[in-house]
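The block that comes next holds subunit A.
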Amino acid sequence: MSRLSSTGDTPTAELASDHLRKALIDRLRSAIGDALVDSYLVAGVDVWVRVRADAWRQAGLALRDQLGMDYFCYLSAIDWMPSPFGRSEDDPTAEVTERDDTIRQGYAGGETRFQMLARVVSSSTHVGINIKADVSENDLTVESWIPVYTGANWHERETWEMFGINFAGHPDLRHMYLPTEFEGFPLRKDFPLLARLVKPWPGIADVEPMPGVSGDDEGGE
Partner candidate 1 sequence: MGAVFAADIPYWGQSLLRALGGAVAVLLPAGTIVYVFLFKLMSFMQSRLGPMEAGPYGSMQLFAEVGKWLQKEDLYPDRADRFLFKSAPLVVLLSTFMLVVAVPFGPDAIFTNFDNGVLYVLAVSSISVLGILMAGWASANKYSLLGGLRAAGQLIAYELPMVLAVVGVVIQAETMNMQTIVVKQNAGSIFGWDGIGNPYILTQFVGFLVFMIAVQAELTQAPFDMPIAESELVAGYMTEYSGFRFLIFFIAEFATAGVFSLLASTMFLGGWGLPWSWFNWSSLDEVHNVMNVVGPLIMVTKMMLVAFIIMWARFSYPRLREDQLQKFAWKFLIPVALGNIAVTSILKVAF
Partner candidate 2 sequence: MTMIDERRQLSYIAAQAADARVNVELETEGMTLNIGPQHPATHGTLRIIARLDGEQVVWAEPSAGYMHRGYEKLTEVRTFPQITALVNRIDWLGSFANEVPFILAAEQLMGIEAPPRAQHIRTILFELSRIANVSLFLGDLGVQLGAITPVFMAFRDREYVLNLIEAATGGRFHPNFDRIGGLKDDLPKGWLEDTKASMHKLRTFCGEIEDLLFGNEIFQARTRGVGIIPKEVALQYGLSGANLRASGVDWDLRRDQSLPMAWDKVDWKVWTHPDGDCFARCWIRLQEVREATKIVDQLCDTVPSGPIMAKVPRIIKVPEGEAWVSTENPLGEMGYYVVSKGDTGPFRVKIRSASFNNISITPWLLKGVLVPDIITILASLYFILGDIDR
């Protein structure tokens, strides 16, 4: 079961990686101090950290320069508000029961509805880190990561286009995918998925009778 590759072995035993992941958290804390608000480690799997929004670029620089994270994977955002339209899978004729609309953030906590999410990886140790930042709804701005990773340009354009988060210092913040005149920010949860509004989903267990079989009544739901 040996593996031939053009360089030597890379440590892939889980314990080694966890050791590296813990070291990442420690090094980041020593680099940016209390701007690192929270962290979360899933053993053998991955590591999450959360930083303050005003330290977003600073954290990026620390990740690149001090933690050796030279590979920029992606940058995006998460809107933690549950969709007021539900999952659009319920019977549209039934009464709308109460929907739970509390905002519950995920790993590494959070206090705001919008959170930045980015991932960077080290090309030498192949260990990556997910980094989040709370973005306050009153001031939906974070600093641009372009001075940190040039590739962030397109990702920030897409995040702005989809969520409405501004990136201070971005030279050319314009639409990536949508036409220039498009209004609204589609990936926000309060922006409805128009296809489901136009034609409601007929139901999760959508069973039609087989052709030729005498069905009891038309349509399961």
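How were these candidates chosen? In short, all candidates are chains of the complex that A comes from, given by their letters.
Operating definition for what follows: a residue touches a chain if its C-beta (ideal position, glycine included) is under 8 Å from a C-beta of that chain, and two chains touch if they have at least 3 such contacts; residues count from 1.
Source: prediction; values computed, not measured.
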| item | value |
| --- | --- |
| In-complex contact partner of subunit A, selected from candidates 1 or 2 | 2 |
| Subunit A residues touching candidate 2 - in the complex, by the definition given at the top | 1-7, 10, 12, 14, 45-46, 48, 70-74, 76, 78-79, 82-83, 87-89, 104, 106-107, 117, 119, 123, 126, 128, 130, 149-151, 153-155, 162, 175-178, 186-187, 189, 193, 196, 201, 204 |
